[in-house]
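Structure in structure tokens, see below.
As you look at this complex, bear in mind that one protein chain is not there, while each of the others sits in place.
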Amino acid sequence: MTKKFSLTPYLFLSPALLAIAVFVLYPIAAVFFFSFTKYNISTPPVWVGLSNYQQLLKDSVFWLALQHSFTYLLVTPVLIFLSIVLAIIVNRQLPGINAFRAIYYIPVISGSIAVGISWRLIMGNNGLLNSLLISLGILDGPIQWLAEPGYALPIAMLVTTWMGLGYYMMIFLAGLQNINEDLYDAAQIDGCNAVQKHWHVSLPGLRPQLVMVAVVSSLAALQVFNEIYILFGRLGGVLNSGVTVVFYLWRKAFVLQQAGMASAIAIVLLVITLAFSVLNIRILEHGTEVE
Amino acid sequence: MRTKLFALLVLVSIVLAACAPAATQVAVEPQTIKETVVVKETQLVEQEVLITPTPGPNPMAVIDGVEDGAEITVWTFWLSPTFDAYIADVIAKFQEAYPGVTVNWEDHQATFQDDLRNSFAAGNAPDVINLSISEGWVTDFASQGNLLALDDLVPQEVIDTYFPNLWDQQLVDGKHYMFPYYQGIIVDLVNKQILDQAGLKVEDFPKTIDGLPAFCKTIVEKTDTLCDIRLTVTDLLAQMVYEGGVDILSEDGKTFTFDSPEAVEWLQMYADMVKDGSVDQTVLITTDDRVGLDLFTSGQAAFYNTGPNLIREVRANNPALYGYLDVVNAPVGKSGVVGKGLMAMSVNANTQYPKASVALAQFFTSAYSNLELAKLAAVYPSTPASYDDPFFAAAPVAIEDSAKPRAKDAVAALADIVPTVPSKAEVNEIVLQEIQKALFEGKDPQQALTDAVTAANELIK
Partner (left out) sequence: MGTIETTYNPAVPARGFNYKTAVGTFFWYVVLCLTAIITIFPFVWVLFTSLKGPADPIYSVPPQLFPTEPTFANYIRVWEQLPVANFFLNSITVSVTTVILNLIITSLAAYPLAKMKFKGRDAIFYLLLATFIIPPQLTSIPSFVLAVKVFKYYDSILALIFPSLATVLNIFMLRQAFRGVPNDLIEAGKIDGASELRIWWDILLPVVRPSLATAAIFTFVNQWNDFFWPSLMLHTRSHMTLQVGLVAMQGMMTSDARGMAAGVTMTVIPILIFFVLLQRHFVRGLSGAVKG
């Protein structure tokens, strides 16, 4: 490779860098600035210094939102476990297996809004779930699933998990099919049963996928919005039981017209996500061959 | 019609030109040539004028100085698709009265508030906006400076065409920001079947708000249904005033006082209902009125507080229920006033065409437009003149019309008894959070309200 100076790398990079500069870097700087102002988008921002952050510290709903977002992270390990299991199950040459794989992917491609509306029809006070349980005699009267503060987050997490199964199953399936058959045979010879085979061969073989899925899924969990909006409406549920950090951000900025406060929330979210991702990658990459 | 006006003007100018002094003859001459050509046309039109006895400007064009070539947008709230033909008719008549103005129309439903807020933020909000008085949107947007004050733009004769109690609603700093549009009689729709199950009769329906909890309890105990009651979560202060007779502000309007015993009593009533498990919690705090309506329409609730105009939804979605539907007067709160107005038409403060927009807003809410809408749905005009139409004298036919005979008096009794609240949206948000704690977390209502008052007073200091 010659050491001649060439413009080519920079030229190739420029469209991407330009787009990122305008749509990612500038907005981050702007949000940082807005977080120190009182701003309602239609009129120019007014500098207020650290007041937004101080208010946030005292805001019980914000802490609740943080708590909810962290709780939402539980979705990731559950989802990973279930999708790996599902991938292992569908990784066999039974006739019609492709049809099953396609069926499991339906929730993913339907979109979170269609999924949310469907689940809302089911979980509503007069929805399918209550009707079923009452007719089976398990319940006496309807349970207000979507209006009980304690149930809101678990229901949303259930919907998210349900939606993500097919998506991550496909990724793990592709990964499984990349694993050398001989490794399984070797394990068989060593006397491993089915579970041990997967533990010692499949899981290590899936490591790259695991890393990617863990990172992507946990980031998605911290950023969840659609499910909350559809299931619980503009208030975010009774007693803010469904309010996550991003939902609170949206509500502050676009419903209550307090974009300065919302920007402060955004910066806090950024710091948390950053710390979390670094941690995530460190833990998971440990031991894997990195480039 | 345009030709008539033009013809009249030409006629007048011909007469004046004929009487013009000789000195301007040179200047006039070229004009005469033009006029000669036009006179031919005029003669044809003159015959028209003789036949029809009412020449002159359109009687419905009551706003002067409308900008020519104006193009304005109007947003209506939940009127499509049911009233598409009506809206098209109103817009067509408007364009007859004010030729030269183009109107674009959009209808928004459940996301109306979000859409409107986003468009104000984006700077391309519609010129004329159909806002809900009952949800307090007019004062919301007016206090943010989004709406145009109408006081200097509307002539007194036009103001007089509205019920005074309706015109004077949703004031901010003493200024008017809306034309009252169609009004509702607030009633309770009743599901007779469920009442029978509970061993109750329609006459047993409470006449006052404080009779609701006991009534509810009986229903919940004897049937499998919950009570379908909705709090106006975006304007809880207003609800406190109407239902609880609460004084939310001090005399000088500088401190909040909604932690008074009356307020606590009001909140306690709802907290008790939640504790007894007799209300549907999703409906209680939904921002969307249709969610509560849906519960009733599906036959899962004994009653629902709404306007008779929504009976059409019941009819469309559950014809079986329509058969055993009844309508009763809504229970009155401690204030003695059942409610404020229902809908209004306002103008965007930043509109490029203020006169045209005011004209359209007024046209939508004119006696003609109100009457036409009243004929299509069980809503009632904000203009007394509409009630003189034989439509209102006719006896009620279906259950939707049952309120018709007493409509005029009911509408005349609607009043806005809520004082102007500073930082209304933010204070209501504080109140919402505290009230939720009292309702769902078992926080003591007095404590919740006092905390809210403290926070609110901090805000307006």
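Order as written gives the chain letters A and B; numbering starts at 1 within each chain.
Keep this in mind: a contact is a pair of C-beta atoms (placed from the backbone, for glycine too) under 8 Å apart; a residue touches a chain by one contact, two chains touch by 3 or more.
Bear in mind that the values here come from a model prediction, so they are computed numbers and not experimental data.
J.: Relative to the complete complex, which of the depicted chains are touched by the chain excluded from display?
T.: So, taking every chain into account, the missing one touches A, B.
J.: For the chain left out of this view, which of A:Leu183, A:Leu219 or A:Leu256 touches it?
T.: Here the residue in touch with the unshown chain is A:Leu219.
J.: Just one of B:Pro81, B:Gly174, B:Gly323 or B:Pro390 touches the chain that is missing; which is it?
T.: The missing chain is touched by B:Pro81.
J.: Just name the one of B:Ile186, B:Leu293 or B:Ala425 that touches the chain not displayed here.
T.: B:Leu293
J.: Touching the missing chain, which residues of subunit A?
T.: Given the touch definition above, subunit A has residues 1, 6, 8-10, 12-13, 15-17, 19-20, 22-28, 30-31, 34, 41, 86, 89-94, 97-98, 100-115, 117-119, 121-122, 126-128, 130-132, 134-135, 162, 165-167, 170-171, 173-175, 177-178, 181, 208-209, 212, 216, 219, 222-223, 225-226, 229-230, 246, 249-250, 253-254, 259, 262-263, 266, 269-270, 273-274, 276-277, 291 touching the missing chain.
J.: On subunit B, where is the contact patch with the chain that was removed from view?
T.: 80-81, 106, 108-111, 114-115, 118-119, 121-124, 224, 288, 290-291, 293-294, 297-300, 313, 316-320
Assume only the chains that are shown with their structure count from here on.
J.: Taking each chain's centre as its mean C-alpha position, how far apart are subunit A and subunit B in Å?
T.: Subunit A and subunit B have C-alpha centres separated by 42 Å.
J.: Show me the residue ranges of subunit A that touch subunit B in the complex, using the header's touch definition.
T.: 40-42, 61, 124-126, 134, 141-142, 144, 146-149, 233-235, 238-240, 254-257
J.: Going by the contact rule set out above, which residues of subunit B touch subunit A in the complex?
T.: Those in contact with subunit A are residues 114, 117-118, 120-121, 123, 144, 146, 224, 226, 233, 280-282, 284-288, 291, 295, 298, 300, 425-426, 429, 432-433, 436-437, 440-441.
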